[in-house]
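Below: one structure in structure tokens.
Moving on to subunit A:
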Amino acid sequence: MYYPGCSVKDYAKSYEDSAIAVLKLFDVELVELDRWNCCGVVYEYSADAVMQHVAPLRDLIRAQEFMSKIGDNRLVTLCSMCYSTLKKVNEIVTSDSEKLNNLSEYMDDEPRYNCGVDVKHVLEIILDDSIMGLKRIKEAVKRDLSNLRIASFYSCSLLRPKGIGIDDPEDPHIMLDLISSLGAKPIKFPYEKRCCGSYNVVYDRSIVERTVMEIVKAAGRWGADMIITVCPLCHYNLNIVRNKFNIPTIYFTELMAYAMGLDETLSKETLSIFKSKIGGG
Partner candidate 1 sequence: MSQKIGYPDYMREYIKIVEETRERRLKERYRRLSSDERLELLKTWHPDYKEGTKRPIKIGPSAGLMVPHEVANLIEAYPLIDPNDIDLSRIDYDVDVLIIGSGGAGTSAAIWANIEGIPAENILITTKLRFGDANTKMAQGGIQAADRPNDSPARHFLDIMGGGLYANDPELVRELVRDAPFIIKWLEDLGVIFDKEPDGTMIEVSGGGASRNRMHSCKDYTGLEIMRVLMDEALNRGINVLEFSPAIELLTDDSGNRVTGAILWNMETKEYYIARAKAVILATGGYGRLHIQNFPTTNHYGATMDGVVLAYRVGAKLRDLDATQYHPTGAAYPDQILGLLITEKVRSMGAQLVNIDGEQFVYPLETRDAVSAAIIRECYGRNKGVVTPTGVRGVWLDTPMVDIIRGEGATKRYLSSVYRMYSRFGIDVTKEPILVFPTLHYMNGGVCINKYGQVLGVNGIIEGFFAAGEVTGGVHGKNRLMGNSLLEILVYGRRAGISAAKYVKSGVSPGKLTLNHIPKYVEELEKIGVQKDRRAPMLLPEYRGEKVLSKAIPIFPI
Partner candidate 2 sequence: MAGQTESKKTVKIYIMGREYEVPAGITIMKAVEYAGYQYIRGAGCRGGFCGACATIYRLKGDYRLYTALACQTTVQDGMYLVQIPFAPAEKVRYNIEELKPTGSTVLALYPEIARCVACNACTKACPQELQVMDAIQMIKRGDIAKAAELCFDCISCGLCSIRCPAEIVHYHVFQLVRRLYGKYIAPKAKHLEIRVKEVEEGKFDMELDNLVKMSPTELKELYDSRDIESPEG
């Protein structure tokens, strides 16, 4: 089952296109939920402990209903914020039945959630040796990216909190492993775990501008040609200063698609980024 999330359908369409194409190459099919709503991440920041969990629980219930149709209980997300929100609420209601009871009161006619959905970030699928795995990814690479130096930018929600995040929050490595497997040069830089400024971009753009300035500048200092990310919001924020340092930020799935020669799924803009960085390709 596939939960796209709002930004992936609108702003971050290129994330979805490239991810679906790459997974298809490995015979992994994402089946989109027939009904879903916002994951509720916006309300993570609200003070109301009930309201903030209503939206994600409704999504989990809809996934539960959809599950029986396709016979697979894994719910895959692309956006790391959706992942984090859904995963967290899934853990909460699974471990705390009283909380689930309270929330169910607000679910009116929806069926009760029986905690059987398994929330996954797409990177977990990609790195799982029984599904895809780095070895097979390496084999699927068609382009030589050895001259390309790529910094990985982990979004907060992919790493934190511990237990929800899918990598070591202090010393993450999965993105670097992926870059190496694709044949490019991974750049580990000190700002890879920094917060991009997140939703502050809506309220006070200057806060975000300051933060991303430091991040992208640092990536440049450590020699990166480009940055890859898993999060549409990080993508948006980091790209605010892309021109200033000539360091664009793209989705990791776009890098994979490019490495594997799936050019038709990439936007003209993304292709031209690659061209400018490695010339021709």
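Methods note: a contact is a pair of C-beta atoms (placed from the backbone, for glycine too) under 8 Å apart; a residue touches a chain by one contact, two chains touch by 3 or more; residues count from 1.
The candidates were selected such that all candidates are chains of the complex that A comes from, given by their letters.
Values in this document were obtained by computation on a predicted structure and should not be read as measured data.
Which member of 1 or 2 touches subunit A in this complex comes down to candidate 2. Across the complex, subunit A meets candidate 2 through its residues 4-7, 9-11, 35-38, 40, 42-43, 51-52, 54-55, 58-59, 106-110.
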